[in-house]
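See structure below.
Missing here is one protein chain; the remaining ones are kept as they sit in the complex.
Note that the chains take the letters A and B in the order they are written out, and that residue 1 is the start of every chain.
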Amino acid sequence: MYQYDNYDQAMVDARVDEFRDQVKRRLEGKLTEDQFRPLRLMNGLYLQLHAYMLRVAVPYGTLSAKQMRMLGHIARKYDKGYGHFTTRQNIQYNWIKLSDAPDILADLASVEMHAIQTSGNCIRNISSDQYAGVAADEVVDPRPWAELLRQWSSFHPEFSYLPRKFKIAVIASEQDRAAMRLHDIGLELVKRDGVVGARVFAGGGMGRTPMVAPEINDFVTEDEIVSYVEACLRVYNRYGRRDNKYKARIKILVHELGVEEYRRQVAEEFAHMKTLGLNPPTEELARIAAYFADPVYETGLSDDLDRSDPDFALWLDRNVVAHKQPGYAIANISLKPVGGIPGDASAEQIELMADLAERYSMDELRVTHAQNIVLPYVKKADLYTLWRELEAAGLGEANIDQITDIIACPGLDYCSLANARSIPVAQKIAQRFTDNGKEATIGELKLKISGCINACGHHHAGHIGILGVDRKGVENYQLLLGGSGAEDCSLGTITGPGFDENGIVDAVEKVADLYLAQRNDDERFLDTYRRLGMAPFKEALYG
Amino acid sequence: MADFLSFRGDEPTEEPAVTLESFDSQSNASAVRIEPGEDTRELLPFIDRLALVEVNFPAYTDGRGYSAARILREAGYAGELRAVGDVLVDQIAYMRRCGFDSFKPGHPLDEADVDAALARYEDVYQKTVDGSRPIWAKRHQAA
Partner (left out) sequence: MKILTANDLATGDVVWWAGDGWSRLIVEAYDVGEKGEDIGRREEAARRVIGAYVIDGEQTADGPRPAHIKDRIRGLGPTVRPDLTLKPADPDIGKWVI
């Protein structure tokens, strides 16, 4: 994985120094809260429901064991012993003191980490495919481009006060595991006549006005991706709406201008930018790519697995994914134990995952947008031992992409923007489908819950989505069906009137029952829904 | 505390800036003021006769002025480029990188804080218009 050189290290060290100074000026009264707020947000520090919350960047979701261990240390030393992995492949801590924040950033900098631009109206952490570099189906490892864009976007002087936040995803497989088309800019790396380039999508997003990003360029060659993205951003910075923060995302600009016009304006700006020498040379991409070169794999390893333990066999079927290298596997660690809090991990669990990465996964981990952890380089021969250790630590849940592998935002239990709690609903649904045994037969079903219309829980992209709203001071939950954040990207449709907390659990069960009764063979829930349409589901819910 | 800061070697332009709208009809004006939302590129035919462009930041959170400034410098404008309005210490380094070379803040700035902010980052990741060599260029300077 990528390693900082002196330049990168100096940047994060300077940032620690800068933020220490800003916190000092705030506490001394030289900065008002209005002046300080965007500065702390650009360091990932929010004021949440109970305390300050710090969001730490995990660039494109890749972590070393040493970095993971530091995340556990921070949870223990500065927080209440746990952290929360987010849908943007980051981690956030819920109980941070402002006065500790500079020290935390210094600790992070000591392991080449930071919280730069994890919030604020700037370019956020670049997200990517959690299986990058090991997936059997990828065209090229997308992470060198993600790292190139991370550096380009860090402290970008023109784009730090955008109309609104800006999220970029980079993938390189036909299978989209990063919800690429629900980003402000999505890049899909492809090869054309042996040349790598990017299909560029712009104007996707969730929130109160969800949109699937249209393609604005079918091929930008790899050496011009930075300047093309820069052109996209400049048009947005100049013309994105600033009169209404709910209409300020790039998706509204692209929608109001129309794709053709936005594309034309970007092309004009891009033509100008081509003359300015903004792109790093190909040597720089090659320098970064060298860090992502394949590790030295052992050869001649066996692909055989002993499936005699049924619990292990289930975990293999659900949590283990094919690796591009014979004898190796990609192992998912579910952070969705039934009854637990989706995405939460204790300091001890974080440290254990670091140890396991060191022992079984060539020192590397990934964070997924579904709030789980991946060990990307596990020898098949080690899977059983690994699983036993995970089981012992409460990390052995075999439910990846099942109905109990629920994405949930922190909701009203933690978030000051939320209208309703998300976590208790996730817990009740997971418990219901475990107790009634239906989880075992449903198969792939992505259930996603947000506690408000900002959609941090990706409810628009859930096969089943749930949106918490406030109805006259009482929590109420709307149900959506048919969304997908994958390559078959679509937005869910609201079924009708909402439900109370117990009612939404019953409603999900009715929907699942109809699916189980109507599905053809191995048809996924999403495909059954697409075949049948909304009407029978509505009938089952409200008829 | 400073009401005005200049990073140019010359005297500040004293001529009052006219609005972009009235600039067209005043062929002798050499100072103009850009508001957020106005298209800086309308000035490009006239950059040779301009001595001062003021870019107004009614609120520091409105970042359109950064693009306005960079566009002027990219087109070769060499006159004074002044940020006015809600100009704060923590934005000045970014403004410098986008080509601003003078500042007339609505509230006076602590010069020591400004100096500290400008000295903090030795290097930059992007090529802009301030002449700084980006890190990627330094990494490969031998080649």
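Everything below uses one rule, namely that a residue touches a chain if its C-beta (ideal position, glycine included) is under 8 Å from a C-beta of that chain, and two chains touch if they have at least 3 such contacts.
If you're wondering where the values come from, they're calculated on a predicted model, not measured in any experiment.
**Q** Which shown chains does the chain we cannot see touch?
**A** Displayed chains contacted by the hidden chain, ordered by label: A.
**Q** Which one touches the absent chain: A:Tyr2, A:Tyr52, A:Trp315 or A:Tyr515?
**A** Of the listed residues, the one touching the omitted chain is A:Tyr52.
**Q** Please identify which residue in A:Ala172, A:Val266 or A:Ile423 touches the non-displayed chain.
**A** Within the whole complex, the residue contacting the unshown chain is A:Ile423.
**Q** Consider the whole complex, including the chain that is not shown, and state which of A:Tyr414, A:Phe499, A:Tyr515 or A:Tyr529 touches that chain.
**A** Checking each option in A:Tyr414, A:Phe499, A:Tyr515 or A:Tyr529, the one touching the absent chain turns out to be A:Tyr414.
**Q** Spell out, residue by residue, where the missing chain touches chain A.
**A** 27, 29, 33, 47, 49-52, 80, 94-99, 341, 412-414, 416, 418, 421, 423-424, 427, 473-475
Note that in this section only the chains that are shown with their structure count from here on.
**Q** Roughly how far is chain A from chain B, centre to centre by C-alpha average, rounded to an integer in Å?
**A** Comparing mean C-alpha positions, chain B is 36 Å from chain A.
**Q** Mind pulling up the chain B residues that touch chain A in the complex?
**A** Interface residues on chain B, with respect to chain A: 36, 60-64, 66-68, 70, 74, 88, 90-91, 93-95, 97-98, 110, 113, 116-117, 120-128, 134-140, 143.
**Q** For a test of understanding, state which residues of chain A touch chain B in their complex under the given definition.
**A** 5, 7-8, 10-11, 14, 17-18, 21-22, 25, 30, 35, 38-39, 121, 151-152, 154-163, 234, 237-238, 242, 272, 276-278, 280-281, 283-284, 287
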